[in-house]
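A single protein chain has been omitted from the complex, and every remaining protein chain is retained in its original position.
Here the chain labels run A, B and C in written order, and each chain numbers its own residues starting at 1.
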Amino acid sequence: MPFHTWLPHAHPAAPSHVSGIMSGVLIKIGIYGILRMILLIKTDYVTAGYIILFAAVISGIYGVMLAILQHNLKTLLAYHSIENIGIIGIGIGLGTIGIGAHNPMLAALGFAGGMLHVLNHSLFKSLLFFSAGNVYQATHTLNIEKMGGLIKKMPHTASLFLLAALAICGLPPFNGFVSEFLIYSGLYQGLGNQSPVPLFAIIASLFGLVLIGGLALLCFTKAFGIVFLGTPRRVFVPAPVEASWGKLVPMYATLALIMGIGLFPGVFLQALSAPVAAFTAKIPGAPQVSAIPENASRLVANIGWCAAGFIALAGLVFFIRQKATGRKPASVSGTWGCGYVGDASRMQYSAGSFIRSYRKLAEPLFSIHKKKRPVEGIFPVDGWQETHPYDALEEWLIDRPLRKLKHFMGKFQFLQNGNPQFYVLYGIVFITLVILVPLVVDNMYALLDFLNQL
Amino acid sequence: MDNLIIKNHETVPLASIPVLEYDKFLAQNTVLLAEERRHCVQYYGFLQSGMVQLLCCIADDMHGTILVSSALVGKKQILPSFTAHRPAFHKFEREIHENFGIAYADHPWLKPVRYPFDRARPQNDIANYPFFQIGSEELHEVGVGPIHAGVIEPGHFRFVCNGEQILHLEIQLGFQHRGVERLFLAKQHLLQRTVLAESIAGDTVAGHSVAFANLWESLCGFRAGAGLQFARTLALELERIAVHTGDLSALCTDVAYQLGSAVFGRLRTPLINYFQIWCGNRFAKGLIRAGGSHFPFNESLAEQLLEMLDAFEPDFDAMCEETFTLPTVLARFEKTGVVTHDQAVAIGTVGMAARVSGLNRDIRASHPHDFYPVLQHQPIIKHHGDVYSRAQLRRREIKQSIGYIRHLLKHMPLDSATPEPLGQPAPESLTLSLTEGWRGEICHCAVTGVRGELVHYKVKDPSFHNWLALALAVRNNEISDFPVCNKSFDLSYCGHDL
Amino acid sequence: MTSVLLITFAATLIYISIANRLLTYINILAFQGLLLFGVSFIELNEINTVNLIFILLETIVFKTLAVPLFLGYVIKKNRITREAEPYLPNFLSLVIVTLIIIATFLISNIIHDPRLDKVYFVVALSSLFTGLYIIMTRKKLITHVMGFLIIENGVFILSLAVGAEMPMLVNTGILLDLFVSVLLLGVFVNKIGDVLPSADVDQLQNLKD
Partner (left out) sequence: MLSLAMIFLASLFFTGIVIRTKSLVSGRKGPGIFQPLKDVVRLFKKGAVFSQTTSFIFQVAPSIYFASVVMAILVVPVGQSKGLISFDGDFVFFAYILALGKFFSIISALDTGSSFEGMGASREALFSMLAEPAFFITMGSFALLTGHTSFHAIFTALHFGSYVSYALGTLATFVLIMIAMIENSRMPIDDPKTHLELTMIHEVMILDNSGFDLGLILYATNLKFAMYGAIIANFFISNLPLALAVPLFFAVQFFFAVIAGLLESFAARFRMAHNAEFIYTLTSFSLLIFFGVLLLMGKFI
C-alpha cells in the first residue's frame, strides 16, 4: 500500500483510454501476483490472511478518504482504484484465512468475491475513465470546480457515468454489489466460532468495508453532482458537445456487461468456479466437485432476482407517476431562490463546500495544504482560498524523514517545556511502552517464524 | 469644539447651529467619536436653498447632551468620507450619497441602502447590487430572501460560505422603502402624522409614537403632564416585556426547542392583550397622542395590570430556569454569533446589541425622558456579545421592567390627560427626540420652515446601526446558526427601509 | 448484572469524550459513582456490613454527591465558563477513546490470569487511559480534576477486579486519595482563580522554572 504513490500521479497524466486500461489491467498485476503467491507458498495461511486483510482495509479506507478530497476528476478516480484494490484485498484475505481455517465456504466466498471484484472493477472503472475522457474532450479541463450542468450537453456520457458510479459504490442492482455482497457474506461467515482476536479482525474489516461504501457514496455524489448537475459554473468556448457514437458504443457495451453481472450473477459465479477451485483445493478434505458451495450460488441467484425485482418495482412506481401526473399541469420555472432575481450561478454548492464537513473530520489524518486570505475588517477588501490535498503517506515516507533528521537533535529541548500535560503524555508513553514492548517482541518472534516458513 | 450643545427633546432655532467648513466638520465629528461614550445618533442632509445642509448629531452619554454641528455642501460633490476614519458613519453617508448624489472618494462600502425610486440613481436594483465576492472556486454563495420561508419582511442575505462555515455575510435591504419621511411632510394633519409614526415599525409602535409625540410637543412648546408621561413610560416598558418574551420564544424555535417556543409564545399573549384592554389595539396603536391621551390610565387598569403581571412572573421564571439550564439549548446559544466590544464600538451599535458587548448605551439612563429620571435606570450590561448574552439580557430586562412597572404603579399620578389643543410649531427650528425603544435608541428629528411648517423629518430606527452587527456576528459561524443569530438581534426591516 | 453496569460505565466514557459542557462532565461523574456503587454492592453484599457501609459511603456519598456538588460549587464560584475547551476536535477524541477501549480489550486478551475478571480489567484500564487522555487534551484545570476522578474510578474498578474481598486498607487509601486530590485541586483552582483571570493551563507554562 505505501507503494501506491505513483498511481494518482500517473493517471491524470495519461490519456483517458490508457487510464482505463491502466486501471483495468496494470494494477491488477499486483493482485495476480498475490494470488499466485498464495497458490505457490505453503505456509501459515491464517497469519498471511490477516496481513493481507489488514493492508487491504487500510488501503481501501485510505484510498477513498483521499479520493473525496480531490478536485481533479482523474486523480479522484485513481484514488478509487486504490480503494477497490482494498476491497479485492479484503476478499482475498478472507479467502486465505478460509484456507487456513479449513473453512471451504469462507474460502470460496472470499476468493469468489475478490476475483469477481477484479472483473467488476475493470468494467466500471474503465467506463468511468472513458466518461471522464469525454468530459475532458468537451471541456478541456479536469478540475471539477469548473464544470457543472454538463448533463444537458452530454446526456449519454452523464448517464453512463452515473450508472458506473452507482456500480462502483457497490449499490444494487449493479455488479459492484454482487462482489461486495459475496465479501460481506464471507465476513459474516467468518464470524462463526472464532476466538476474540480474529473476530475482532473480522469486525474491523466489516467496519472498513461499510465505511468504504459510505465514503464512496459521498465521493460519487460529489463527483457526479458537481460535474454534471446544476447550472454551469463557467462558460466553455466552444460549448461542450456529446461524444461521437463511435466512442459511446463501446461504453454502452461495457454497461451491458455491468448490468449483466448485476442481474445474472450466477452465470459469472459459475465461470469463476475453476480458479476458485484452485484455491479451495488447498483445504484438505474439501469437496473437489464444485468450488462454489451450493448455498453460495443460491445466495447469488437471490441477489439477481432482487435486482431484477427492484428494477421492475422502480419502473412500476415511475409508470404510475407518469400516469398520475400525465393529465395534470406541470409548469417550468426557475429553481427556488427566495425570490432573488439576479444571477445565481455562484449560488450553488461547489465540490469544496460539499465535502468541507468531511474534510474537517479527516484533516488530522491528511496533510491538506490550505492557502487563504481570510475575510478581515468590518468592510473586507478581498479574500481568497484554495486547498490542496496532499498524500500524507507520501509526505511522511519520502519528504519528512529528511527534514526530521535535521531537527532531531533540536527536538530534545522541547521535552522540558513546563506544560504538565506533556509530562502526563510522557507518562502515558512510558506505560504504553512497558505494556507493548514484551508484546511486540513476542509478535516479532511470531513474525520471524512465519517468515522462516516462507 | 464648535458645536451646539442641546438636551434630549430640546427645540432650538436653526440659526443657532454652527455651520462649519466641511474639512473642519469632518475633523471635529470624527474626533468626537474617538471616545466610547459618544456615538452618532443622526447624520443627514436636507436641502437648504439649493445646497445640501449636512447635520451631524452626536450624543454624549456621560453628560446627557447632544452635540450638533453642520456644514453646507453642493449636490453631486466629491468629498472625503467620515467612514474612512469611523465606520460608524457608513450607513449615514451611504444614505446621503443615495439621496443627493454626493460622492465619497474614500468610502470603503459605498453601496445602495434602499431601493431608490425617489433617489439620485433610480436605476439601482437588487439584480445589479455589487455584492462582495471572494475569488475562489471552492467557495459557494447562498442567497436567502427577499422572500423568506417564514412570513417575515423582505431582505436579501448573501452569504459567502465554505461548506457549513460562513466567511462573509452581506445584508441588502431596502425592499420596503415606503417614503415615510416624505409622507411626514405630505400629510398635514397631526393625526395622520401620528398614525404614520405608529406604522414605522410594527413591533415598536410605542417606541416610535412616543418619540414622535415628545418631539411634536417640544416643537409646539407643550409640556406633557405627569399622567401623560406616566402612561408613555408604562407603554414603553410593557412593549419591551412583550417583545422580549416573544423573542425568547422565537429563539427557542430557531434551536428547535419546542417547549420554550410554545410556553414563551403563550406568555406573550396576555401582555399584548393587555394593550387591547387598555387602548383597544394589541400593538398599542392609538394609545399615544401628542398633547394628551384618549385612554387615560386609571385604578382599575392598574389593578388588571398587576393581576396580569402576577400571573406572568412565576410562569416566566420557571420557563427561564428550564430553558437556561438545558444543556442542548445552552450549547446552541453560547459562543454563537459573537460581536466583540471593539466591533460594537467601531460600528456604533445601539441599544440591546450594544449592551451585550459591554457597551453602556441606554437612552433611559443617559438621556432620560418621561418618568425615567424618577426610575434612576441602571442599564444591564453583558460582556460576551453572543446569542446567550442577548437571551440573558432579555430575561433580565424583562425582570427589570416588571420591577419598574410595579414601582410606577405604586406612585401613580392622577391627573386628567384629555387631549388639549397644541400650539403652532416653532418656526425655523430643529428638534431632536431620542427614545429608548425595546430594540434600542429611536431618533426622530424635525426641521421647520419660516411659517412653522415641517420642511424635513428624519427617522432613525436602531436597526439602522445594528444590521451590520448581525453581519459581523455570523462570520465564521455555522450557517445553520444564522437563524438563531438573526433572531437574537431581531432587527426591523421596515424600520430600516422607511 | 455487574457486566451490564460495567458496559454502561464504558458507554459513559465514550459519552464524556464528546461532552462539551462541564455540567455534563459532572453529571457523568455522578452517574459513574452510582454505577460503581451498583457494581461493588453486588460484588460485596456477602461480606461484612462494615465494609458495605464503607463502600456505600465512598461511592454514594463521595463519588455521587459530595464531589460533583463540590465541583459545581468550584465552577460557580470561580465563574469558569461552562465549556470544556478541548485542544483536539471532539470527533478525534471520540475515535481515540474508542480506540482506547478496543486496545485495552485486545491487551486483556493476552493476559491469562485466572484470578482476573477481564470485563473489570478492560473497563478499568480504559477508564484509566480515558482519564489520562482527558487530562492531556482539555485546557481547563477543573477538567483535569475530573480526569483524575475518572482515573480514580478506574483504579476502584481494578481493585474490585483483583479480588472480591476488597481489603479495607486499599479502600481507605483510595478514599483518602480521592479526598485529598479533590480538596487540593479545589483549593488550587480557587487560588488560581484569584490570581489569573481564567484557569487555563496555557498560563501555567509561565510558571515553569
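Throughout what follows, a residue touches a chain if its C-beta (ideal position, glycine included) is under 8 Å from a C-beta of that chain, and two chains touch if they have at least 3 such contacts.
Computed from a prediction, not measured in an experiment: that's the story for all the values here.
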I'd like to know which visible chains would be in contact with the absent chain if the whole complex were considered. A, B, C
Using the touch definition from the top, which of A:37, A:253, A:313 or A:447 touches the missing chain? A:313
Among A:30, A:225 or A:339, choose the residue that contacts the chain missing from this document, as touch is defined above. A:225
For the full complex, which residue in B:45, B:163, B:425 or B:440 touches the chain that was left out? B:163
By the document's definition of touch, the residue of B:87, B:143 or B:292 touching the omitted chain is B:143
Chain A residues that touch the omitted chain in the full complex: 148-149, 151-152, 155, 158, 162, 166, 169-172, 177, 180-181, 184-185, 187-189, 191-192, 195-196, 199, 203, 206-207, 210-211, 213-215, 217-218, 220-222, 224-226, 229-231, 295, 298-299, 302-303, 306, 309-310, 313-314, 316-318, 321, 324-325, 328-338, 344, 347-349, 353-358, 360-361
Positions on chain B contacted by the hidden chain, ascending: 140-144, 148-150, 161, 163-164, 252-259, 261-263, 266, 326, 328-329, 331-332, 478-483
Which parts of chain C face the unshown chain closely enough to count as touching? 1, 3-4, 7-8, 10-11, 14-15, 18, 20, 90-91, 94-95, 97-98, 101-102, 105, 109, 117-119, 122
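Quick note on the criterion: only the chains that are shown with their structure count from here on.
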Chain A and chain B have mean C-alpha positions lying a whole-number Å distance apart equal to 56
Report the inter-chain centroid distance for chain A and chain C in whole angstrom, where each centroid is the mean of the CA atoms. 41
Distance from the mean Cα position of chain C to that of chain B, given in whole angstrom: 51
Out of chain A, which residues touch more than one other chain, so two or more? 360
Residues of chain B touching at least two other chains: none
Residue numbers of chain C touching chain B in their complex, please. 20-21, 23-24, 81-83
In the complex, the residues of chain C that touch chain A are 88-89, 91-92, 102, 105-107, 109-110, 129, 132, 135-137, 144, 201, 204-205, 207-209
Residues of chain A that touch chain C when the two form their complex: 196-197, 200, 360-361, 364, 417-421, 424-425, 427-428, 435, 439
